[in-house]
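The other protein chains are all here in position, but one chain of the complex has been omitted.
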Amino acid sequence: MSLTKEQIAQRIAREVKDGYYVNLGIGIPTLVANYVRDDIEVEFQSENGILGMGPFPYEGEEDPDLINAGKQTITALPGASFFDSAMSFGMIRGQHVDLTILGAMEVAQNGDIANWKIPGKMVKGMGGAMDLVASAENIIVAMIHTNRAGESKLLKRCTLPLTGVKCVKKIVTNLAVLEIKDEKFHLLERAPGVSIEEIQKATEGDLVIEGEIPEMKF
Amino acid sequence: MSLTKEQIAQRIAREVKDGYYVNLGIGIPTLVANYVRDDIEVEFQSENGILGMGPFPYEGEEDPDLINAGKQTITALPGASFFDSAMSFGMIRGQHVDLTILGAMEVAQNGDIANWKIPGKMVKGMGGAMDLVASAENIIVAMIHTNRAGESKLLKRCTLPLTGVKCVKKIVTNLAVLEIKDEKFHLLERAPGVSIEEIQKATEGDLVIEGEIPEMKF
Amino acid sequence: MIRKTVANVQEACEGIEDGMTFMLGGFGLCGIPENIINELVRRNVQQITCISNYAGVDDFGLGLLLKKHQIKKMISSYVGENAEFERQMLSGEMEVELVPQGTLAQRCEAARTGIPAFFTPAGYGTEVAEGKETREFNGKMYVMEEAFKADFSFVKAWKGDEAGNLIFKGTARNFNPCMCGAAKITVAEVEELVPVGTLDPNHIHIPGIFVQRIFQGEKYEKRIEQLTVRKR
Partner (left out) sequence: MIRKTVANVQEACEGIEDGMTFMLGGFGLCGIPENIINELVRRNVQQITCISNYAGVDDFGLGLLLKKHQIKKMISSYVGENAEFERQMLSGEMEVELVPQGTLAQRCEAARTGIPAFFTPAGYGTEVAEGKETREFNGKMYVMEEAFKADFSFVKAWKGDEAGNLIFKGTARNFNPCMCGAAKITVAEVEELVPVGTLDPNHIHIPGIFVQRIFQGEKYEKRIEQLTVRKR
């Protein structure tokens, strides 16, 4: 069974280590905060200008001056700080953020990523994604393995305009956890009940399968 | 009679206009604040991080955390703000400061200025002077016309390492007020009782004397 | 102290002309200069270039200018939630320059601080770097980006004083400080204009030197784009 979006987030949350500052992109990445172990010290950064982002406010306590990068109302935890956009991206470009989790439309086996534009059809803009992927040492992509037509989104080469080059290190999809190394996808884990063959079939890029590939447990 | 340092400051103070943000260098320039008309709105910036600098504190009210660029204890006026060195020089480089007043060891007739180093002998460092002279649209130099040996400090070309090139527009010395235009010194005013010949003799650079040269009044 | 107060939004917007370039603060609908945007709509200023991270929604924020076709060109990083924007862009009615968000902020800061150009890794190897100088530093590739040029910066702060000093609140800060002093004239609207001497000089985010005009906005709607709450 392929993972739900919640399970993808849950799996990614295991990559969040004690002492990490984490930037969560819009979509599935936002859900990761819900699954981080509560016995470790972690702070969430939102690029619109907060460090120490907390959960959604209680009903009636929402503040229009307090939102995340997805424009959702949020809260600030004790120890939080607010800052302007230049300082926020100073944190990002200066590699002070330990982990960046974001979505993608396509990832290539050399680590290229595309997630901001479909020429002539859809243009959302790159927002902070180009700064994040060009700067972060540690990027995890959260995505669905294939598009609605069933075509692979893990490719030999990206077909859409790039967001960044050779930057993605790890991918968690609804089918698998993969690492990018030596310009190939390396299969690390598979979703419960998903076979290696299914993953192989859903992956257009070169896929390396070495040794036993464990099933994720939830 | 040549001007005292106080009178040089007093004369320069007349150049300070309503609505000006002014940066005052160390030495004679510091004295300018004492002579600015009190019916105009002016704010003094000190590059170590204050806008709205006030007079020295009353005895016993000095605060070691509140100094000017000359390391003197100062006060902050209502409406003042504190900021870091990067923002302070952002103000300067970004040309938000309307007038810069600083001292010099030499000025050349093309507007070059030298004030930070005598090779092999004296090195104080440029401090903020290079940023100020390279950025300011409106620079007034306060200086003594000649050195202790009686040699001119207003030269055809500077002999000391430069602080900035082609940046000085106006000079107020103990003998005269001069403007730099078309790579020449233009005499505008003379100190009370100082003859044009005396000024000519004390000026190594090309000196243009056009029309009546009024005496300064105090 | 140099006084920057003007009576109202009309006076604050004096001198704006068709064809000018404006910077506008805000992220999403958070921290946008609401009163000024309404005045720009009322004045029906035409052919403007807007530097703003976001294009508003269809009926609020910059979306209001968009709907009236007042915008010739948008320079933004994200335009995802505005259907009319996407339509005008894809049809070619409006020119659009998309800029990585950090680069957008830094090009404002650079304009404010007299830095004509700087290098950033953002956008290297992408469309954004096309036609721009790239260079290696310490084994990594960077793109050279230049400071913006603009006629007016329009920002919104929480509190301000007559000297033009500003304090922002929460994430309504965002691009507003970066744009102060980054255009020829900076106009700040504030929720509360307080007497000089009220603001602690240690807490001022933007010193008055970066602000030419300041006024208290008549009212603030502060619309929430995505209301997300949890149960008690």
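Order of writing sets the labels: A, B and C. Residues in every chain begin at 1.
The definition used in the following text is that contacts are C-beta pairs under 8 Å (C-beta built on N, C-alpha and C of every residue); 3 or more make two chains touch, one makes a residue touch a chain.
Everything numeric here is computed off the predicted structure, so don't read it as measured data.
Taking every chain of the complex into account, the absent chain touches A, B, C.
From the options B:11, B:93 or B:170, the residue with contact to the unseen chain in the full assembly is B:93. Touch with the chain that is not drawn comes from one residue among B:20, B:44 or B:82, which is B:82.
Of the options A:30, A:100, A:115 or A:135, the residue whose C-beta touches the omitted chain is A:135. In the full complex, the hidden chain is touched by chain C at residues 106, 110, 113-121, 137-138, 140, 142, 146, 167-170, 201-203. On the side of chain B, touch with the chain left out of the figure occurs at residues 46-50, 55-74, 76, 82-86, 88-89, 92-93, 112, 116-117, 120-131, 134-135, 161-166. Even with one chain removed from view, chain A keeps its contact list with that chain: residues 19, 21, 41-43, 45, 50-52, 76-83, 86-87, 89-97, 135.
Here is the rule we use: only the chains that are shown with their structure count from here on.
Viewed as a network of touching protein chains, the structure reduces to a simple linear path. Put simply, the chain nearest the middle, going by average C-alpha positions, is C. At the far end from chain C, in terms of centres built from Cα atoms, lies B. For the pair chain A and chain C, the distance between mean C-alpha positions equals 28 Å. In this assembly, the C-alpha centroid of chain B lies 36 Å from the C-alpha centroid of chain C.
If you average the CA atoms of chain A and of chain B, the two centres end up 56 Å from each other. Shown for chain B are the residues in touch with two or more other chains, of which there are none.
Shared interface positions of chain C, defined as residues touching 2 or more other chains, are 109.
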